[in-house]
Structure formats: structure tokens, C-alpha cells
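Working notes for the structure below.
The complex is shown incomplete by one protein chain, all other protein chains being positioned as in the whole.
Labels for the chains are A and B, by order of writing; each one numbers its residues from 1.
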Amino acid sequence: MRLRLTPREDSFYDMFADSANNLVIGARLLVELISDDADRPAIAEKMRACEHAGDEFTHAIMHRLNETFITPFDRGDIYRLAGMIDDVMDAMEEAADLVVLYQIEQFPKDVVQMVEVLERAAELTAEAMPRLRSMRELNEYWIEINRLENQADRVYRRLLAHLFSGEYEALTVMKLKEVIDRLEEAADAFEHVANTIETIAVKES
Amino acid sequence: MRLRLTPREDSFYDMFADSANNLVIGARLLVELISDDADRPAIAEKMRACEHAGDEFTHAIMHRLNETFITPFDRGDIYRLAGMIDDVMDAMEEAADLVVLYQIEQFPKDVVQMVEVLERAAELTAEAMPRLRSMRELNEYWIEINRLENQADRVYRRLLAHLFSGEYEALTVMKLKEVIDRLEEAADAFEHVANTIETIAVKES
Partner (left out) sequence: MRLRLTPREDSFYDMFADSANNLVIGARLLVELISDDADRPAIAEKMRACEHAGDEFTHAIMHRLNETFITPFDRGDIYRLAGMIDDVMDAMEEAADLVVLYQIEQFPKDVVQMVEVLERAAELTAEAMPRLRSMRELNEYWIEINRLENQADRVYRRLLAHLFSGEYEALTVMKLKEVIDRLEEAADAFEHVANTIETIAVKES
């Protein structure tokens, strides 16, 4: 049984939706960033703005949490969920930042696949957020994100094997590895978001 | 003073014992893995199965925790202990996985020592678990694990100095370092398990 919510508490749903929509923007910037002939410094700048917007969404959620007495679901879960969405954004922003810092001009082909997995995970996460209200159909989302994370992991491992195959110089390997490590972190962070949502759904059902 | 436990709650002790025995299997697979002429892909495959078994033990503990009202010791500590045993397994499995992924054929001699320390730590942990029931003789276990972690740390540092001595190529250093970093993580994780058990023992005494 769930309590009927007052209008004020409802704002958490909208805030999480904003926060997740922001991840879609970030993931699409990553796709742009690694395309040939991209203006990488300009895109990284947009990513930085996107990450700042994300920080503000997170702070707004935390702030609202401090002043709300009855929350629509477990207070600790709201806190964790906000933090985990933030972790996704941070990992994506760091990846973009390192690409520009290290002046990486070319990417192994599999990086495209990895970034597309992130884009899909972001879209699924944004689509799932409004369903937090009804707590319905969240299981499909969770299953699909876990599938995507496994896919990202396979691509990541293929990339590592490729990086260390001898085709690249050691310094290039180090630079590329740092970037794809951040992309892998972002994929993991999407899974953490989904796991937290699954936990919430189980508790509330 | 401790409450007499109902039979049902007792199951946590067995579950932790299963979980720790699984670490012994994992550590022994590592010893096999780095021996000369090992069939490394086959061993890494067994390690993956071992890690999956570990995940199931962890989930079983978490699941039981959710449906148990009175736990034999602090709920948070049960949660943490299960998670930390899982961390040991994850680090060992990642090490094995990277060995195969990077096609590492030869190991510096000190890696043998490091893996033997892990095997000993796993055995001690498995032997300590049944003693959670009586909360007796846990202090010796804790002291011994801390001694082993210090030993692992010394071997690890010697390995690092050796890796960077100029004897190995940069790419080889990067690959080996990732593997031994995971082994060091596993040694640390054994210490975290022991520290959690020590905390439980202090609270219950």
C-alpha cells in the first residue's frame, strides 16, 4: 500500500526526469565528439556546460530532500539515485575532457559502438524516469540496461585486447585507455542507476 | 549478553561459510593460472564460474537479510561482510580475466608469492567463518590476515620496483601492473573482510 502523495513531493519525479534527460544530451555529445572532423574543443565545452546543469539538478534534489518531511519513496534511495545519475554524467564529462586534453585525433572503431551503447542507455533511463510514479514496467528497463552493460563490457574488453595488440605506441595506449576506462565507468554507472531503481520498485511493490 | 537465536537465523553462518569456501576455490585457481604450461583460458573459465557461484551466495545472503526480522548480529555488518567477500572474489576474477585478455605468458617470480599469500588468506578466512557462531578465536585470525596483507604489500612494492626497472617494455609493464594491482586489491579486500569480522566480534563481546 502506498500513501497518496501531496503535490509538493511529486516534484522529485520531475527532477529525476530532468536529470535523466540531461544524460541523453551528454551521451549525444559523446557521439558527436568521436565522429571524424568534429570540433572537439567546442563539444567538450558543451559537455562541461551539460555537466554543470547536471550538478544543479542534483543539488536541487538534495536541497528538496532536506526540506521534505515525507518523501515519495525511501529518502536514502532518493539520495543514492541522484548521486548515481551524477556519477554517469561525471564519467562522460571526464571522457570528453581527456580527449581534448590529450589531443586524441583518432579512435579505434569499437569506440563508436561503446558510445552508442551509452546513448541507448541514456535514452532508456530517461524513458524509465516518468514510470517511477506508477512503478510500472521498470523491470524491462532494468533488464535492458543490464543487457547493454554486458554489451559495453564485451566491447570494452575487445578494445583493450586491440589496444595492447602492438598496433599502438605505449603513450597512445595510455591515453586511449584512460578515455575508454571512463566510458566503461559510465556504462557501469548506468547499471548502478538501474539497480537503484529496481531496489526502489521492489520495496514499493 | 546475546539472545538465543532461532534456527532460521542460524543460516547466515552457513551462508558465510559457503561464501568463504568459495574464495579458497578462487585463490587456488589463481595459483594454477600462473603456473607454467597452464591452460589459462580454461582456468579463467572456471574462475568465471566460481565468481558466479560467489554472486549467488551473496544474493542469497542479501535475500535472507531482507526477510529476517532478528539477525544474529548487526544487519549492516551482515550486509557489509557479504559485500566484502564479494569484493575479494571480483578482484581475483578480474586478475584471471586480464591474464587471458592480455595473453600474458610469463610472470615475474614474485607473482607466485603474492598469489600464495592470497591462497593462505582465503584458507584462514574460511576457517574463521564457523567461529562467528561462538565469536571465539577471531582475534588470531584478524592478526594473521593483517600480517598477510602487510606481506602482500611488501611483495607488491617489490614487484612494482622490478616492473619499472627497465627490464620490461612499456606495454608489458602496463599489462602486468594491471594484473598485480588486482591481486593487491584482493589482498586488501581480505583485510576488509577481517576488519568487519573484528568489528562484529567487538560489538558482540
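Convention: a contact is a pair of C-beta atoms (placed from the backbone, for glycine too) under 8 Å apart; a residue touches a chain by one contact, two chains touch by 3 or more.
This is a predicted model, so every value here is computed, not measured.
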Taking the full complex into account, find the residue in A:31, A:112 or A:174 that is in contact with the omitted chain. A:174
Considering the whole complex, which of A:101, A:161 or A:202 touches the chain not shown? A:101
Where chain A meets the left-out chain, the residues are 101-102, 169-171, 174-175
Hidden partner interface residues of chain B, rising order: 157, 160-161, 164, 166, 170, 173-174, 177
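The rule is simple: only the chains that are shown with their structure count from here on.
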Compute the distance, rounded to whole Å, between the mean C-alpha positions of chain A and chain B. 30
